[in-house]
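With one protein chain withheld, the remaining protein chains of the complex are depicted in position.
The chains carry the letters A, B and C, assigned in the order they are written, with residues numbered from 1 in each.
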Amino acid sequence: MSYARQMLDSYPRTFHVDAGVLATTIDALNDCAQACTADVDDDLSERNVSEMVRCIRLCMDCADICTATVRVTSRQTEYDSSVTRPLLQACVAACKSCGDECEQHAEMHQHCRACAEACRRCEQACRELMAAMR
Amino acid sequence: MSYARQMLDSYPRTFHVDAGVLATTIDALNDCAQACTADVDDDLSERNVSEMVRCIRLCMDCADICTATVRVTSRQTEYDSSVTRPLLQACVAACKSCGDECEQHAEMHQHCRACAEACRRCEQACRELMAAMR
Amino acid sequence: MSYARQMLDSYPRTFHVDAGVLATTIDALNDCAQACTADVDDDLSERNVSEMVRCIRLCMDCADICTATVRVTSRQTEYDSSVTRPLLQACVAACKSCGDECEQHAEMHQHCRACAEACRRCEQACRELMAAMR
Partner (left out) sequence: MSYARQMLDSYPRTFHVDAGVLATTIDALNDCAQACTADVDDDLSERNVSEMVRCIRLCMDCADICTATVRVTSRQTEYDSSVTRPLLQACVAACKSCGDECEQHAEMHQHCRACAEACRRCEQACRELMAAMR
């Protein structure tokens, strides 16, 4: 069981959303931030680094946005959907854009294939959390 | 002249947006992240900390979102408006919500008054950057 | 297999350290950042929040330091031990201090017990990475 789920299970109050959906999203966000951070580094070590600049840029954006989103969604106390919802939408957009770019390099670079997968999973998880918040 | 402006002025390529508007937004985002981080700490040192929980939570969110937003907006290379625009919208929402909360404590706590001001300025700057991006 | 390990396995160059030790540390850092972020939120929802202020503060510090450390250690390219080593030492200190504090609340609060465990594991993992770097 991930720490995300463990921590949610010991939260002293009631939740505003299904704990299973939330824990899955938190794990997907952390995975995606990690994959994007590592993919920037992998891209920088490739010989064709000048062709990877767009991938590097979008992975940096995606890592930063996932890191902010996982912190905000991990907070239950005094939950404010007017903040969480647009942030999840921004995170979906970042994962979509980064996943699309990484997919274009997936055949040549295994690290981009793994990163694209992490982006797709995170995008999907964020969409499911938004649906569960309704 | 701030480092934000200095760095923009030495950018090797052309911009996608007015450099003055962008530098003002970057400075406002850094100011707001700083004010919110400090306001969390100020709130934690108040005697009535249990009454400041909502303020603490929203300031943490706002600091995290401003930190991500300042990183993304500072990047010009391979600029992708499909990522930047929804993130700016999420940042506007966070600044609005945090500014509203801090304003309610502005008479009792000078630190909340200063933080509310930083949130209002940042919200306004993000709106102006979005307008300039059109 | 975690994304940390997957990404390391597709790194195009050779490593400066054992990939298994590094992947374990990266996972422990991400777990600890997650546990500390959630524990701040759990503490804020407790009735005795005024008694949890030191725990909140140290968990915020530990989350921030683990987040920086996981990013730096995830980077292999142009590795610079003069940066990585003191950062790992700072991270060990943060995990130690935060773990000690959380342990004091472990009997009363299950979330502090889980967070203390994540801190201890992360501290140990960072120490092992430093040893492997020699």
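We take it that a residue touches a chain if its C-beta (ideal position, glycine included) is under 8 Å from a C-beta of that chain, and two chains touch if they have at least 3 such contacts.
Because the structure is a prediction, the values reported are computed rather than measured.
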Candidates A:R57, A:R75, A:K96 or A:H109 - the one touching the absent chain: A:R57
Chain A residues that touch the omitted chain in the full complex: 40-41, 44-45, 49-50, 53, 56-57, 60
In chain B, positions touching the absent partner: 2-4, 6-8, 10-13, 26, 30-31, 34-35, 37-39, 41-42, 44-46, 63, 67, 70-71, 74-78, 109-111, 114-115, 118
Absent chain, residues of chain C that touch it: 53-54, 57-58, 60-61, 64-65, 67-68, 71-72, 75, 77-78, 80, 82-83, 86-87, 89-90, 93-94, 96-97
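Assume only the chains that are shown with their structure count from here on.
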Interface residue overlap between copies chain A and chain B, same or different (over half shared): same
Centre-of-Cα separation between chain B and chain A, whole angstrom: 21
Centre-to-centre distance between chain C and chain B (centres being mean Cα positions), rounded to whole Å: 27
Touching two or more other chains - residues of chain B: 53, 57, 60
